[in-house]
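Every protein chain of the complex appears in place save one, which is left out.
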Amino acid sequence: MRAAKEVRDDRTVLSIQEDRIDAHNSGELKDLVLKTLEGGAKNVVIDLARVQFIDSSGLGALLSGYKNATLRSSGFALAGLQPRVRSMFELTRLHRVFDIYPSLQLALSA
Amino acid sequence: MRAAKEVRDDRTVLSIQEDRIDAHNSGELKDLVLKTLEGGAKNVVIDLARVQFIDSSGLGALLSGYKNATLRSSGFALAGLQPRVRSMFELTRLHRVFDIYPSLQLALSA
Amino acid sequence: MGWAVIEMCETFVNLDIVVPSQTRYLRLVGAIAEQLAKELDVQEDTRDTLAFHLNLALTEAVANAIQYSSAAKSTDSVRICFSVDDAYLSVRVFDHGGGFDLAALPSPEFDELRERGRGIFFIRSVMDSVQYHKTDSGNVLEMRKKIA
Partner (left out) sequence: MGWAVIEMCETFVNLDIVVPSQTRYLRLVGAIAEQLAKELDVQEDTRDTLAFHLNLALTEAVANAIQYSSAAKSTDSVRICFSVDDAYLSVRVFDHGGGFDLAALPSPEFDELRERGRGIFFIRSVMDSVQYHKTDSGNVLEMRKKIA
């Protein structure tokens, strides 16, 4: 999984550089988020702007991140969902669970 | 084979509406050109601007048109070759045989 | 005055593919499914959605075939057959695992934030019918989608 990590003020941004998240790389995404939280990040934003496709295991990895962040009282937000990705959240009603922003910029200024 | 036929002044333009010419539709291209010549067209221009791919049978269909046109003392020109299509003519040196214009507009004003 | 000379509108498809039982092939399988959707004779405005839905259904089905077979044989491969009969596209994904009872599978509880259990739900959401049965050549998940 290619991803870039960047700290901006109090937020840690993980920008996913893959166009696709599926059972082949969702385990890496899960580990990456977990390590970031274990490293002390208190406000994690996942930028999904480059991701054109996500499957159920990818949603699972993000849910794992969300639950872990909540346990550690860290913020956990998603940004830049492309139409196909957004539809996966809507079908499973997970858009009501996650804190979702149209773009990274809006997530950072929230 | 989807194609549009249009008469402009002394020229008959066949605009190929397919993005691909291969052994599945090259026979139709050959017939189309032949019928156009049999219909009395004296100056045929084939607009290939939409064609992104042509195989050896497609080149064969165009050669058939070229030879038929020559037999009937009709002009026969090609226009709008996309890079992959152009490379096929160059590999077989057929760009030295055909009358080729970068665009339909240039072919019509020639 | 342009006019269409000849137009072919035949719906077709009959494609068999075999890939190793490894998740790295999911992307390729999904891409082939999208490609195939683009070759189908469906309305322009629904083509992209159909492509996405086939990609998703195949990704989920093949991921399951890989995951629930791999205990049985790690050098396994997954076979996928696409075909069109009448107005339906049918896709079959074979696996060589222990199988399961599709009809007995409960719908996911959306309020429980479990990390798994949404694959079949997605397949059911985007396809018109889904069946699973055991055959002599392995188990097969058959997914059908109306395309005309």
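Details
By written order: A, B and C. Residues from 1 in each chain.
Going forward, a contact is a pair of C-beta atoms (placed from the backbone, for glycine too) under 8 Å apart; a residue touches a chain by one contact, two chains touch by 3 or more.
Keep in mind it's a predicted model, so treat the numbers as computed, not measured.
Only one residue in the set B:R2, B:R20 or B:R50 touches the chain that does not appear here, and it is B:R20.
Considering the full assembly, C:V18 is the residue among C:V18, C:L105 or C:A148 that touches the omitted chain.
The omitted chain makes contact with just one of the residues B:E6, B:D31 or B:D55: B:D55. Contacts to the hidden chain, counted on chain C, fall at residues 10, 12, 14-20, 22, 24-25, 27-28, 31-32, 35-36, 38-39.
Taking the complete complex into account, residues 20, 22-24, 53, 55-57, 59-61, 63-64, 66-67, 84, 88, 91-94, 97 of chain B touch the chain not shown.
In the analysis below, only the chains that are shown with their structure count from here on.
Once the centre of each chain is set as its mean CA position, chain A and chain C turn out to be 27 Å apart. Counting partners per residue, chain A has no residue that reaches two or more other chains.
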